[in-house]
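I'd like to ask you about the structure that follows.
Note that one protein chain of the assembly has been removed; the remaining protein chains are unaltered in position.
Just so it is clear, A and B label the chains in written order, and each chain counts residues from 1 on its own.
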Amino acid sequence: MLSPQYTKEKQYKVLVAKLGIDGHDRGAKVIARALRDFGFDVIYTGIRQTPEQIISAALQEDVDVIGISILSGSHIYHMKKLMEGLRSLGADDIPVVIGGTIPIIDVEELRRIGIREVFLPGESLRRIADVVRELAKEKREKESYRG
Amino acid sequence: MPSFSQLNLEELLNRASSGNLRAMGKVLSLLENPYEIPKNLLESLAKRSGNSQVIGITGIPGSGKSTLISRLITSLRRNGHKVAIVAIDPSSPISKGALLGDRLRMQEHATDPGVFIRSVSSKGLKGGLSLAALTMIEAFDAFGYDKIIIETVGVGQSEVDIMKAAHTIIVVTMPGAGDDIQALKAGVMEIGDIYVLNKEDKEESRKTYEYLLFALEKGDIGLSDSSWRPRLLKTSAIMGKGIDDLAISINDHYDHIKKTGRFFEKVISRRTLMMKLLAEQLLIENVEKIYDGMQDKLNAVARNADKIFIASIEIAKRVCSEIDNLDVN
Partner (left out) sequence: MTYLYDKRSINEIKDSLERWEKEVLPVWLDRVPERSEGFTTLSDIPVKRLYTPYDIQDFDYNKKLGFPGTHPYTRGIHATMYRARLWTMRMFSGFGGPEETNKRLKFLIEHGETGLSLAFDYPTLLGIDPDDSMAQGEVGIVGVSVPTIEDMKIMFSGINMGEVTTNMTINPPAPVLLSFYVGTAEEQGVDYSRIGGTTQNDPLKEFIAQKSYVFPPEPAVRVGMDLIEWSVKNLPKWNPISISGYHIREAGSTAVQELAFTIADGIEYVRQLISRGLDVDDFASRLSFFWDSHINFFEEIAKFRAARRMWATIMKEWFNAKKSRSMWMRFHTQTAGVSLTAQQPWNNIIRTAIEAMAAVLGGTQSLHTNSFDEPFRVPSEFAAKIALRTQQIIAYESGIADTIDPLAGSYYVEWLTDEIENRAWDYIDRIERLGGMLEAVKKGYPQREVTEASYTYQRYVEEKKKYIVGVNIFEDREIDEIRNVPLLEYNQEEIERRQKERISKIRASRNLERWERSLSELRKAAEKDINIMPYILEAAKARATLGEIMNTLKEVFGTYVEPPIY
């Protein structure tokens, strides 16, 4: 008996966003392209984004993972706002990862506020893709309303 | 609030209908593969839809279309409309994934509760793109977005199909784009209801304006509806000029088609198209699946070129009957 649900490989969707007002988009663009080449659908929202804009985009696009790039040193301030925003909307099951110029002493704090992974400068693209895929898979598996 | 992952479909739909962004986003995802979800979900959506004006906006690359749409959203919002945007991204179909950046220019509206932007990748199966866009229209319509903007680059058959399913077709051009306009002609250039010459502050703008005006008067373009006199507008999206006039023209066209009955005709033709695309996609996917499952047999037939055509047709017939017996839920 054939099932009508032709099971295509699921396409994971990731939001890549520049939070804050720094214009260093080299890393974000490289990551966006790499994730695409690793098979993800990637939404890129450009520079100078507020936490509110990023959250709206993530919800409207129904992404599986939110990836943030910050190189302005203001990561703790902005990420706290982002995570609070997600929580207040009951959307904190969407995993959030971050990369950029982040001192190692800030990693623990970022983890504590719920960031699932902190990528330091020099991280390999493959590892980033692997981590994002795992997080996306984990999130999708928890969802029950799929038929 | 219970976690989203624990909601059942009905609860999800209820939340979506009450304006919850997350739930709407999720429903749209489910609609990308409509036969994977119970049809009563679709029905409850369709029951409430059929009221919104669907506005197809296309234009040549570089015409400033995204910025124009962003300004148009502002203008429509000022007049109290709820606006949904389906941004069909012209990303390269070569790689497996897709990079969707069209909403970048509209991000200023991201936090406006009366605006919903959703990206669709133009890659994938034939017809899949149009189908996703059409099911999304039904959903946005049901969710009360009374202006639904579909943005495409206007090339390729499936994009032309989507444009034809819109109530109001807007074609955006820019000064000095003569050749590009020619290239568009085969596509949607000739069926615009409203033509917009953006970047009107640029040199050559007068020449292009006159060219377009002439083409309109001669009846080379603007042929979608004989009862409507197509309009040609000048805008400068970046400076916000001419945008309110565009919004007014969109509403004029709405009033016009409501009066002539063309509004409902379009809803019907859009749904007819959806029906056909659904069948097409279901068929294609199943054909692929069945053929994938009998690779060995196909290889054997192909290797042994003896009676290859007879064998191929026999297999094809069998596959058709297999699909015929399919129990589509």
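A few comments on the model shown:
By our rule, a residue touches a chain if its C-beta (ideal position, glycine included) is under 8 Å from a C-beta of that chain, and two chains touch if they have at least 3 such contacts.
No experiment lies behind these values; they were computed from the predicted model shown.
Remark: the residues of subunit B touching the chain excluded from display are 62, 66-67, 70, 99, 101-102, 104-105, 108, 238-240.
Touching the omitted chain from subunit A are residues 20-26, 29-30, 32-34, 44, 46-48, 50, 72-74, 77-78, 101-105, 120-122, 124-126.
The criterion applied here is as follows: only the chains that are shown with their structure count from here on.
Distance from the subunit A centre to the subunit B centre is 27 Å, each centre being the mean of its Cα atoms. Within the complex, the subunit B residues that touch subunit A are 1-9, 12, 21-22, 24-26, 28-30, 33, 35-38, 95-101, 103-105, 107, 110-111, 116-119, 121, 282, 285-286, 288-290, 322-323, 326-329. Against subunit B, in their complex, subunit A makes its touches with residues 1-2, 4-6, 8, 11, 32-33, 35-46, 49-50, 52-54, 56-57, 59-62, 89-91, 93, 139, 142-147.
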